[in-house]
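Here is chain A:
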Amino acid sequence: MSGADTLAHVENLTVRFQRPHPRTVLRDISFTLQAGRILAIVGESGSGKSVTGRSLLGLAGAGAVVTAQRLEIVGQPVLGLSQRAWRRLRGKEIGLVLQDAMVSLDPLRPVAAEIGEVLAVHDIGSRGTRPARVIEALTEAGVPRPEERARQRSGELSGGLRQRALVAAAIAARPRILIADEPTTALDPTVQRQILDLLRTMAERGDAVLLITHDMGVVSAVADDVLVLKDGHVIEQGPAQDILRTPRHAYTRSLLAAVPGHRSGPSRIAETSDETPALAVSGLTKHYPRPDGAPVAVVQDISFTLRQGRTLGLVGESGAGKSTVGRMLLGMTEPDAGAVRLLGDPWSGIAEPLRRSRRAAIQMIYQDPLSSFDPRLTVRDILLDALHAAGLRDKPAALRRAGELLAQVGLPERIIPQSPRILSGGQRQRVAIARAIATNPRVLICDEPVSALDVITQAQVLELLDSLQKRLNLSMVFISHDLGVIGQVSDDIMVLRDGQVVEHGAADAIITAPKHPYTRQLFEAALHLPKAA
Partner candidate 1 sequence: MAQFRDLAVAGARRLATRLASGLLVLWVSVTLTFLALQVVPGDPVKIIAGPGAVLTPDAVAALRQQFGLDQPAVERYLHYLLGLAHGNLGMSYESQQPVTTLIFGQLGSSVALTLAALSVAWIVALLGILLTAARSPVWGGLGRGFEVITSALPDFWLGLLLITAFSFKLHWFPAIGRGLSGLILPALALGIPLAGFLGQITRQSFEDAMAQPFALSVQARGASDLRLRLRHALRHALLPGIALSNWSVGWLLGASVAIEQIFARRGLGALILEAVQRRDFPIIMGSVVLIALVYVLVNIVTDGLTFLVDRRSQAGEARA
Partner candidate 2 sequence: MMRQVPGPRGRLLTAWLAAATLSLSATAAWAADQPQSGGTITLATFKEPRCLDPTVGGDVPQDIIAHMFTDSLISQTEDGAYHPWLATSWDVTDGGLTYTFHLRTDVKFSDGTPFNAAAVKANFDHWLDPKTGSANIAPQLTNLASVTAVNAATLVVKLKSANAFFLTTLANPSAGMQSPQAMARGNTLNCESPVGSGPFIVQKWIHGSEVIFTRNPNYNSPPPQALHTGPAYADRVVWKVIAEPATRFNALLSGEVGVLNGLPPEDYITAKSSQNIAIIDDFQPGVPWQVDLNTKRAPFNDVRVRRAFRYSLDAPAGLRSIFFGAYQPAGGPLSPNTPFYDAAVEHAYPYDIKAADKLLDAAGWTGRDAQGYRTKNGQRLTVHFPVYASTQPADLALYEQLQATAKKAGFDLQIEKQDDSKVYARQYSWDYDLYIDYWTVNTPGALTFIYDSDGLTSLDGGYHNNEAGISDPHLDALLAAGPATSDPAKQKQIYDEAQQIVSDDALAAPLYVYPSIAAFNTDKVRDVRTDWSVHSVTLYDAWVPKN
């Protein structure tokens, strides 16, 4: 590649931190950013990928010691640059897009002020011409009705618009380099797709994009080149096509394997139609009052039957009513209309004391397991409490059982006296699962159980759920916005939108031949890995 197109040179970049204790977070990373190309840095959290991006901005963090053989941005060596000189580069030559615009844009200031700031700081345009440039940047970022949006604050915008506004702020001064740090994480698939397309457009216009992500799906969607990082070291580096198709390194392969995808093949359980369904739901409806008092249907007329040992995937974008359905299935929220039957007996519309004795049969796994643990309790207390609820009050027996449960979820027994707070995210979720199965439930409601986890952990937890389901003959309702995950775990899929069922049927059928346009749109937006060579 010609030097003229190289917008950034990075040779043997090493970053050390002195606080709170000395450690090296990045060691000898080298790469270049080329005009018109997207370089993706992939890694799990703690791999050093964010620090890499921030080092290019001179913002590696407090107490960071950044060294390199060569560090050039748009032809200018930047090592040893004064803060003042760095400021001239930031925003003007390099733009930064962070993960969540809700917190990455100043929530107190209108979007226009945020975008305009970069122009004001670099003295681009005049007070009079800047508003026009702000509108232009918003338009470039694909924001419809930019004049109106410019007046709003980030909190008043939808997730997608907000993220575009953030992009607009990053490109307003027309930097040649754009660093996008997890720009689509936690976004709904359709929005994610739009943002990635936007990055692609930037690259095609001749800018260089450094995309930082943990998701191989995102890499495969837009990246030209890939750099795989682990613990501050480069594992693998090269053109995206090569690495995605023929990963040389085992770590890269595990990252790729962790991307959830459709598990093809027939359902696992032989169908026995006369069996009592685990859950039978008919005409489930729930309204909530709007601030002005008028009721809004959050869930409308949902019916399904969950057969024992099977998994129903409940998918939809945020606000689709998935979680409300989950709460009604759990008997935590009473439906306004319709009924839930659990294992053949009425479950909704009965008195709480009646329900209480049967609660053991239906348990839940949360997105954020930590918040579901009493902060005073250790793993042991948590499990004993659950076993107490299940009727096991003999302490030695309960302790033995707790050990078995930990073994079942693949946790070492030594964590039993520990507080969940000091466990990793994956371990916490396993404790939550152990607690859920402690009562010998028949049904598990999983509400986004892996959304907050790293890809590899996510894969492991999904595998654990799968094996437990088989072993314990659990029936599951699996709620997620992630089509990949839903596709992987579900026997049946129900697609929700604005509280209504869009499509409902066997997973295979829906994935391979979605009927409803919305379902199709969802699937088109979803990211897929290229088939391995």
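Inclusion criterion for the candidates: all candidates are chains of the complex that A comes from, given by their letters.
Just so we're on the same page, a residue touches a chain if its C-beta (ideal position, glycine included) is under 8 Å from a C-beta of that chain, and two chains touch if they have at least 3 such contacts; residues count from 1.
The model shown is predicted, which means the values in this text are computed figures rather than measured ones.
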Quiz item: Number, please: which of 1 or 2 touches chain A in the complex?
Solution: 1
Quiz item: Quick one: in the complex, what on chain A touches candidate 1?
Solution: 19, 54, 57, 59, 62, 83, 87-92, 94-96, 98-100, 103-109, 114, 117-118, 121-122, 151-153, 155-156, 166, 169-170, 173, 291-292
